[in-house]
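Of the protein chains in this complex, all but one are displayed in their positions.
Residue numbering begins at 1 within each chain, and the chains themselves are lettered A, B and C in the order written.
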Amino acid sequence: MVKIVDAPEGVEGHGFFATSLDKVIGMARANSLWPLPFATSCCGIEFMATMGSNYDLGRFGSERLSFSPRQADLLMVMGTIAKKMGPVLKQVYDQMAEPKWVIAVGACASSGGIFDTYSVLQGIDKIIPVDVYVPGCPPRPEQIIEGVMKIQELAKHESLRRRNSDEYKKMLESYNIETI
Amino acid sequence: MSVQEINNASVLEALAAEFGELIINSDEPYGFLTIEIPAEKNTAIIQWLMEHPTIKMNFLTDLCGVHFPDNKGKEIGVVYHLHSWTNNFRMRIKCFVAAATPEVPTLTTLFDAANWMERETFDFYGIQFVGHPDLRRILNMDEMDYHPLLKQYALEDETRDDKDDRFFGR
Amino acid sequence: MDFALLLEKSILILILTAITLGIATYLTYGERKVAAFLQDRLGPNRAGKFGLLQPLADAGKMFFKEELIPKSSEKWLFIIGPGVAMITACITSAVIPWGSHLELFGRNIELQVADVDIGILYIMGIVGVGVYGIMIGGWASNNKYSLYGAIRASSQMISYELGMGLALIAVIMMSGSLSLREIVDQQSGWGGMKWNIIYQPLGFLIFFTCALAECNRAPFDLPECESELIGGYHTEYSSMKLGFYLFAEYINMFISSAVIACVYFGGYNFPGMHAIESQNVLAVLQIVAIFMKISFFIFTFMWIRWTLPRFRYDQLMHLGWKTMIPLAIVNMLLTGGGLLLFSGK
Partner (left out) sequence: MSQLDTHNHGNFVSTETIDGEIATLNLGPTHPATHGVFQNVMKVDGERILSSEPTIGYIHRAFEKLAERRPYNQITPITDRLNYCSSPINNMGWHMTVEKLAGINVPKKVDYMRVIIMELARIADHLVCNSVIGVDTGALTGFTYVFQEREKIYEMFEEVCGARLTTNIGRIGGFEREFSPVFFSKLKKFLKEFPGKYQEFDDLLTRNRIFMDRVIGAGPITPEKAIGYGFTGPNLRAAGVDYDVRVMNPYSSYEDFDFTIPIGKDGDTYDRFIVRQEEIKQSLYIIQQALDAMPEGLYHADVPAFYLPAKEEVYSSMEALIYHFKIVMGETPIPAGEVYHAVEGANGELGYYLISDGGRTPYRLHFRRPCFIYYQAYPEMIKGSLLSDAILTMSSMNVIAGELDA
C-alpha cells in the first residue's frame, strides 16, 4: 500500500486548520528532495536502476536530478571516493545551498569498503558530514530508496532554525567548511 | 631472414639470427613465447618485430611493470605483450633494469597506445621512459612522493586510525 | 474612467494571474506524470493523493532554500534575470481571448484583459523581451556553462522568432487583422469549425516547431541541455530564482499553447456553439473548449520532450535558417496566391 503523507499536527476547527510553519516546510522539503548524484562507480549503476521504471525514485518527488549543486538538496555519494577525488567532493558539498543532506551509498563511500588502500579515502565522513549511510556493495535499489526515505524523515522533523544554530556551525567548522 | 611458419621456435630462431646475444634468455611458459632482452635495445627489437614482413607484431596488447626486489641489479622489469594479428601469434618481451637507474626507452614512437601504459607504469614503479613525450603520474595524485606498487610500500591506507594492527601482524 | 470597467479588468487580471500561476505550478506535476506515463513509471505519488501536493512541496521547499549569489557574479543582473523572465512570461496572457463575453450585472464582460488591435505583435514583442531574462541571468552568473546557455538561448530565439513571425504573417494576410479576438472570431464559421489549420497546415507546423524552440523545450532545449551544460543558464541559480526560471518556462508553454489554439485551432470556438442560446453558458463552454485545446497542446509539448533527442547547436541553426524561414516564405507566397485566386482580395 502506498504510504501517503499525513497532515501535520495542528489546531483544527470549523473551516480552519493551523499548524506551525516548521512542519509544513519540513514536509515540503521531505517530498521534494532533488538529488545530486555523485556517482563514481558500481553504486552509480545501481542508482541508474533506482531511477529506472522498476524502482522509480520519482515516486518520492526525487526524479528531478540536479547536476548543479546550487539546486540540489541531497548529495548522494555513490561509489569509491579516492583521495584525488576528496577535494572535489568537498567543494561540491560546499557549493550546495542549505538545507543540504548527504547520503553515503555503499560500503566504499561509508568506510572505504574492501578498498583499504593507499589511494582510497576511508569513508567520506572524513571530509564532509553524512546524514545517512546505506550499506551494501553495492546496495540494492530498495536499500537506496530506504536511504532516501530516512533522509525524508530527517527533513520532515528538522527545525527551520537548525541550520543557523551554533551546534551546526560548530559541526561544519570541525570539517573545515566555511560558514557564512 | 624469412620465416615460413610462425611458431615459437621459428620466431625465436629469427630473433636469434638477427640479434644474437641480445636475446638474453627465452622461455615458453604455458606455450607463450617469452624472451628477455636488454632494456636499452627494446625499441629496436620491437620495431624489428613490428616491421618484419612475416612476423608483423602489429599490436601492443599490454605493457606493465614488475618488481623483484631480490633480483639484485635487475630489480625492476617492464613486460610487453605483443600480438601479431595476421598470424594470431602472441609473445611476451621482458627487460630488466636496476632500481637505482630505472631507465627504459619509450615505445611511444611505435605505438600510440604505449603513452598511457607507460605513464601508468611510471606512476606505479617509477620507471623513467626515456623519450616519453609527457611522463607524469596518471592515476595517483601529483603530490604523491613514492611509487606505490614497489614491494617495499604498504598497501594499506596509513591514515586510518580505527584499526588495531596488533591482531593482524601488520 | 469607468470605475466598473477598472474593477472588472482588475478582477479579470487577478483571476488570470492566479490561473496562470496555478496552471504553471501544476504543469510541473503534469510533466512529471506524463514523463512517468511514457516511461512506464508511476511518477510522484507520495505527496498527497496521487502526489497532487507535489508542486506545493516543490514550491515550499524552494521558498525556504538558501539564496546563493556567487561572489564572482554581477549581483544586480543576477537578481534581475529571473524577474525579467517571470514578468514577461506572465504579461503575455493579457491579449488572449478566453471566451466571447459574459453577461453579468447588466454588463458585457469581455473575457480578455485587453483587446488591443495589435495583439499578435504584442505577443511577439513580449516573447522577444523574454529572452533577455535568460541572457542576463546566464551572463551575470559568470559561469562558462551559463554563458554557453545564454548564447545558445539568444541565437536560438532570434532565429526562430523569424520563422514564427513569417508563419503568422500568412494568417494575418488571411484575417486582415492583428487582433487576436478578430482572428478567433473569423474562425467561427462552419458551425465553429472553420479553423485556420484547414488553410494553414504548413504554417501551423512551422509555428508549432518554432514555439517549441521559443519555449526552450526538447528537442530545442539547448540552453539548458542537461547532459552538456548541466543546467545551462540557470546552473548557478538556487531557491526561488531557479523556481522563477522553471515557472517562466511552464508559463511560456501554456501561453504558446493558448496562442496556437487561438491562431490555428479556432480559439474558443467549438462545433455546435451556435446552438447554445444563453450567452453565459456559451461563454463558460467556450472557456472549457479553449482550455481543452490548450491541454492537448501542452500534452503534445511534453510528449515530444520525452520522445525525441535534442538537436546539436549547428543543426538547430540550419533548421531555423535553412528550413523554417524558407518554408515560411513559401507558405506566405502560397497564401498570397490563394487569396488572389479565391477571394479576389
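Note that in this section a contact is a pair of C-beta atoms (placed from the backbone, for glycine too) under 8 Å apart; a residue touches a chain by one contact, two chains touch by 3 or more.
These numbers come from a predicted model, not from an experiment.
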Visible chains that the absent chain touches, using the contact criterion stated earlier: A, B, C
Candidate in contact with the missing chain, chosen from C:Leu38, C:Ile158 or C:Val281: C:Leu38
Missing-partner contacts on chain A, residue numbers: 38-42, 44-46, 48-49, 52-54, 65, 67-70, 79-82, 84-85, 88, 91-92, 95, 114-115, 117-120, 137-138, 140
Residues from chain C at the interface with the omitted partner, ascending: 35, 38-41, 70-72, 141-145, 147-148, 218-219, 221, 225-228, 230, 235-236, 306-315
Touching residues (missing chain, whole complex) on chain B: 29-30, 32, 34, 58-62, 64, 66-67, 79, 81, 85, 88, 90, 92, 111-113, 115-117, 120, 124, 137-141, 148-149, 155
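By our rule, only the chains that are shown with their structure count from here on.
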Category of the chain touch graph - line, ring, star, complete, other: line
Centre-most chain [mean C-alpha coordinates]: A
Centroid spacing, where centroids are CA-atom means, of chain A and chain C in whole angstrom: 35
Euclidean distance of C-alpha centroids - chain B vs chain C, Å: 64
Of all residues in chain B, the ones touching two or more other chains: none
Residue ranges of chain A touching chain C (in the complex, touch as defined): 2-5, 24-25, 27-32, 53, 56, 58-61, 63-68, 70-71, 73, 95, 97-99, 160, 163
Interface residues, chain A side, partner chain B - complex: 83-84, 112, 116-120, 122
Residue numbers on chain C that touch chain A, as the complex places them: 32, 35-36, 39-49, 51, 53-54, 56-61, 63-68, 226, 230-231, 234-239, 242
